[in-house]
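Missing here: one protein chain of the complex. Every other protein chain is in place.
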Amino acid sequence: MQLSLFQIDNYGPWTVTPEPRRETDLQSLQARLYADIADFVGRSDGYVFFDRFDNMFGVTNGMDRTDHVSLQEQVRNSYPVTLSVGIGVDELPFEALGKASRALQQEGSAQDEHRQERLAGTATADPGPVTVAHFDIVGATDKYTDREHPFDTTIAVQRAVLSLSEHLRDEYDSIAHFVGGDNIIAICPPLESTAFTDIREHIAERTGIELQVGFGRGQTAHSAGYRAKEGLEICRESGQRVAYPQTPSDD
Amino acid sequence: MQLSLFQIDNYGPWTVTPEPRRETDLQSLQARLYADIADFVGRSDGYVFFDRFDNMFGVTNGMDRTDHVSLQEQVRNSYPVTLSVGIGVDELPFEALGKASRALQQEGSAQDEHRQERLAGTATADPGPVTVAHFDIVGATDKYTDREHPFDTTIAVQRAVLSLSEHLRDEYDSIAHFVGGDNIIAICPPLESTAFTDIREHIAERTGIELQVGFGRGQTAHSAGYRAKEGLEICRESGQRVAYPQTPSDD
Amino acid sequence: MQLSLFQIDNYGPWTVTPEPRRETDLQSLQARLYADIADFVGRSDGYVFFDRFDNMFGVTNGMDRTDHVSLQEQVRNSYPVTLSVGIGVDELPFEALGKASRALQQEGSAQDEHRQERLAGTATADPGPVTVAHFDIVGATDKYTDREHPFDTTIAVQRAVLSLSEHLRDEYDSIAHFVGGDNIIAICPPLESTAFTDIREHIAERTGIELQVGFGRGQTAHSAGYRAKEGLEICRESGQRVAYPQTPSDD
Partner (left out) sequence: MQLSLFQIDNYGPWTVTPEPRRETDLQSLQARLYADIADFVGRSDGYVFFDRFDNMFGVTNGMDRTDHVSLQEQVRNSYPVTLSVGIGVDELPFEALGKASRALQQEGSAQDEHRQERLAGTATADPGPVTVAHFDIVGATDKYTDREHPFDTTIAVQRAVLSLSEHLRDEYDSIAHFVGGDNIIAICPPLESTAFTDIREHIAERTGIELQVGFGRGQTAHSAGYRAKEGLEICRESGQRVAYPQTPSDD
């Protein structure tokens, strides 16, 4: 699969030049830039995650070099900041992102004022399939949102996210990311149901939090992720904890 | 101080009705809604955090009941979803947010389709001062962004965020939140420099991550937070690890 | 009343430097900038019109100098362009806008690269009342949208807008602006119903287009404009062509 790393050029220094910029303006800027990138990547059936906002990454199967350049152009024409991008291809998501990052790091520091709008790495026309897993917390609204202090709910979700991120990285070369509410999406190599059963148990043991998960495969993050969402709906309705929707034919 | 909890009404069910909505569309929606709320609250010199996106919270000193209603109106006129809001006032941020949440929980479940655009709790004209602390990781670009795998950097930041969130809640009734990059902002009662020195040491022991922090006080999150940013700039330039900019007069 | 002229600094040259920028990016930029200014001004119960996009103007009763500076700051932190602003106060809208413009013209050319983020003219705490008239075309959907070629409808609306703009300027020192669909909003001195009857007849004679109009007065564009909208609803329901909603007390 193909992953891209999107990095705002020299962003840290910009936020305090000539003096610290208003925090809510920075929050708006970061959120809108992420939304625009999500729209752009989504148009090619990719997924993108906000990560640390000054760095974002996503599955960009279906986006060629020209598409990446168009995105950089759109950002330059819309925002007071510019974007450098690294592209990496590998069967393992963690490796793909690593390649994207190393390609970009070779172009210079993220805080080098002369490193601007670089596009490093090579896009591929045949990135191979992707497996997407969509997790949430069993009964989150009942157990947490309507009952607990909201910050305790947030901390519980953060624990689940961190624990899942570490475990998926260490054991499965996968990348997990929080996507809002109690939802976590992971980009994986072609894991089977037994792996997800093991993952659920590991997280429950470590954090006491019970997850359910739907997963799917496809040629794009959207096609795989849509099946994962359908799987999660099956879990919600049936009480099943891991669901892999059968599809008559892959896309 | 006054904190407000912003909750998208019945959002979970909406995201899968009549079938799962496109993930990148949901990501865009959440990010743009957060950006609009940040702009709105920022206009009154408040701060708002994206939290779990379906729940957001912020310091809303200076926003009265009418302002909150205006925000709800703007959201209704701009988005396919609506917003309920809880308001809480307390000297302790954790308590203020708890009050905001309990007021809202009494209006019904976040997933009750009949609970729509509620405004619970009472705004105050005299919310009292706020202390804002702005943390970042010492040497993050050198040590992490330009050197490490980006997902390892993200995990390191997540550990710092989680550790700081837990510690500040347990020991200081404070609320910490990730705001992008390696930056974490905490809303606090009137802590002194010694407390922040202790906090830094605690996090370093638990996670191995070295933080630096500027903090400030003011009648609004912006005035306190701006001083905190100035303090952090002092740290970055001087090597000092905790900075509290002296100001001739409070605003 | 107080009117403000918002002008993008050195915008023309920017759109073709170093080479012509993508037209759809420029269209997005202009539209989003206008939307942000509309949100900002709307928060103070003002109105703003897109005018020629590189120049926008609005009724800014209730916005002081600091508010204008905050808007300039928000734009600088959000966009690749900056904004200069002129403020004018007069009982006659055309004069108020003229004053705003002359104050800004004295700061230098709109295409002077050294004229950046100027704020010219003086805001007033007591701008006096405003009269807003909200026009639309009688039976537009039936007569035009569902029946005619859309470009012929557009041309008909443009004729009405131009004719109304010229007539209101020449005879009433008022400013009219297209606001979407078949709607035109005019900012006026305290005109009476007879004036609007005359205006309708003039436009019908010149263009063959029959308008209806609600108008209202208030201390802000929003309070006046809201009554104007209510008046227009009365017209739509009753067949009346000019409506001035009676209100027990002014705001």
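First chain written, first letter: the chains are A, B and C, and each begins at residue 1.
Here is the rule we go by: a residue touches a chain if its C-beta (ideal position, glycine included) is under 8 Å from a C-beta of that chain, and two chains touch if they have at least 3 such contacts.
These numbers come from a predicted model, not from an experiment.
Undergrad: Considering the full assembly, with which of the depicted chains is the omitted chain in contact?
TA: The chain that is not shown touches these displayed chains: A, B, C.
Undergrad: Using the definition of touch stated at the top, determine which of C:Phe57, C:Phe135 or C:Phe215 touches the missing chain.
TA: Of all options in C:Phe57, C:Phe135 or C:Phe215, contact with the hidden chain holds for C:Phe57.
Undergrad: List the residues of chain A that touch the chain left out of this view.
TA: These residues of chain A touch the chain that is not shown: 36, 39-40, 42-43, 70, 74.
Undergrad: Pick out the residues on chain C that sit against the missing chain.
TA: Its contact residues with the unshown chain are 5, 11-12, 16, 20, 22-28, 30-32, 34-36, 38-39, 41-42, 46-48, 50-55, 57, 94, 97-98, 101, 105, 109-111, 141, 145-147, 149-155, 157-159, 161-162, 165-166, 169, 175, 179-182, 185, 221-222, 225-226, 229-230, 233.
Undergrad: What does the interface between chain B and the hidden chain look like in terms of residue numbers?
TA: Residues touching the hidden chain, for chain B, are 21-22, 25-26, 28-29, 32, 73-74, 76-80.
We take it that only the chains that are shown with their structure count from here on.
Undergrad: Determine whether chain B and chain C, two copies of the same sequence, contact each other through the same residue numbers or different ones, counting it as same when over half of the numbers at the interface appear on both sides.
TA: same
Undergrad: Please compute the C-alpha centroid of chain A, do the same for chain B, then give the distance between them in whole Å.
TA: Measuring from centre to centre gives 22 Å for this pair.
Undergrad: So how far apart, in whole Å, are chain B and chain C when each is placed at the average of its C-alpha atoms?
TA: The separation of the two C-alpha centroids amounts to 36 Å.
Undergrad: If you look at chain B, which of its residues touch at least two other chains?
TA: 36, 39, 42
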